[in-house]
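With one protein chain withheld, the remaining protein chains of the complex are depicted in position.
The first chain written gets the first letter, and so on, giving A, B and C; residue counts start at 1 in each chain.
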């Protein structure tokens, strides 16, 4: 059976992140938590974020989902941990633009491992899986702003 | 313009009844009145009936409708006035059967002028017009029975 | 691209048919329109190539169906100048108006509040408000008609007050053909803080309708009256009101999370779309809007105005014919409702049918208006983009023949 096409989606890097996701768990120091779900498939993410001095000082996630959503969360946490909030916001925007409109969006190369997820665009039904964690983070930062 | 076909529906007898309906009005002596309407077109009939000694002692109708419904009411009142209730019930059944199932139903020839309305069967959209008065009478007799 | 309107008729397969030995003269477009080949083909294509349940599957067909469905949402939004998340799909105008009344009206109305409607409403924009009034203790107020069949705006202004919570009225009357001044009426209603609900069933498809300029809060129309399939309609609501409005039907797909005792709903428009939607019909509606755009507004408006004016004129010339509603002019849309003295509308419609002319006879689901007009029934000829002067001539000839036949 020829599954060659599939390797576009399930690159080794994605599978590695999915099987051994980074920053899984809950943060004792979190000052923002967001639960978000993908109602189509039931994927759930619980994101906890510690914001300090205008930075994402620490971040972790829990929840249950397919390899794309797990890998995406893992890559995202790698990327944003320690970064200034303003930069994180820009990266979220770039990532969502990459997946929802333009796989070759400018700045994609600054997304770290997550840049590889541009490949998901070829599997439209899976885009929501890839964006779930990022939307949760967007929401966490949005709520943080409201509290200021 | 060839309207020949139409003369099947609008026989002279029907037009005569429609233009000069018999027993129009309200009965001062009525002990049953029924208002019924044909919601499709808005035709309305107000039937008043005097039942006495198991007979339709007197009957009259008011209301507004097309020539078929007016003629049918006129013919019906001609037929049933003075008749025993049991006979009237049978005639209603025959009439409804004639229009809704079988234009050649047995007993149609005992319906007086109303027998001519068998022709309406060829104009299915008009059957409800022809049956309105008869259904009102059926209801009047039914209600009378319940009061007994 | 502007199409030649004379050939538009050929786009509609049903119109090539003979009825009672006569070419079909279909003049009941206000009840439902006929469907162009492209709409029928879109339905067939959907069922032959793309049919799958939407928003649910990760497989190819499901993705295709979902994408087409959501594209039509965007198309409808563009068509009426709104945003995609302001467009909810329903079964038709009737469902849209009921949901607005029950999901929004019931929520904002307090006992003693006023709901203003008009005497020219179709039952679908009347009975729901009557029921919500009964349920909430609100009062139903009616805008009356002027002598020439338009809404009495002076009386409308008088009715408006701080107590007015909702104003609901039709964009175009399905009996009188009156085009109501939506923009002005909305502005006046907004001045007293009322929400405005517009029944667009007889407007959409006849002329462009623009939510940004009308500024009403809710708008409803049906697919089957704009050359699309039966079984689909549209509910437009301003974003902030859809957010506030409660869903009226509950089930699959409109939820974020269902637990045994509580449910968390999605955001609008999804929160209103419970269970399997009329997917094929939404896609068919998309094809219908594309068809309308292909013909072009100016062509449609010009043709319908020409045909309506001719019908108005030819019928008026027949002695014994009485026409209802405003004079032929900018306030009259594409229909003419009339009576022939001495002939009941039902009898008239039967005569017309023998000539292949399909018109509607009856109360047109507007009984309070019939009472106001002092008639029990009327005859209505209503036009679509494919009607031509020849149709109108056949109509007038058949009315004259009926007159002779009944010797009135």
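In this section, contacts are C-beta pairs under 8 Å (C-beta built on N, C-alpha and C of every residue); 3 or more make two chains touch, one makes a residue touch a chain.
All figures in this text were calculated on a predicted structure; none of them were measured in a lab.
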**Item:** Which displayed chains the unshown chain touches
**Value:** A, B, C
**Request:** Taking the full complex into account, find the residue in A:13, A:66, A:100 or A:121 that is in contact with the omitted chain.
**Result:** A:66
**Complete:** Answer key for C:94, C:173, C:337 or C:378 versus the chain not shown reads C:94
**Item:** Of C:142, C:291 or C:386, the one touching the omitted chain in the full complex
**Value:** C:142
**Prompt:** Of C:251, C:319 or C:342, which one is in contact with the hidden chain?
**Reply:** C:251
**Request:** Kindly state which of the options C:32, C:71 or C:299 is in contact with the chain not pictured.
**Result:** C:32
**Touch residues of chain B, complete complex, unshown partner** = 37, 39-41, 124-126
**Residue numbers in chain C that touch the chain omitted from display** = 13-14, 17, 19-20, 24, 26, 28, 31-32, 34-35, 39-40, 43-44, 47-53, 56-62, 91-95, 97-98, 119, 122-124, 126-128, 130-131, 140, 142, 222, 224, 229-232, 248-253, 255, 257-263, 274-281, 346, 349-350, 352-353, 357-362, 365, 367-368, 371
**Prompt:** Which parts of chain A are in contact with the chain that was left out?
**Reply:** 1, 3, 5-6, 9-10, 15, 40-44, 64-68, 123, 125-126, 129
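Everything that follows uses one rule, which is that only the chains that are shown with their structure count from here on.
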**Request:** Express in whole angstrom the distance between the two chain centres, defined as the mean CA positions of chain A and chain B.
**Result:** 76
**Centroid distance [mean C-alpha coordinates] between chain C and chain A, Å** = 45
**Request:** Identify all positions of chain A at which a residue touches two or more other chains, and write them in rising order.
**Result:** none
**Request:** Return the residues of chain C touching two or more other chains; collapse runs of consecutive numbers into ranges.
**Result:** none
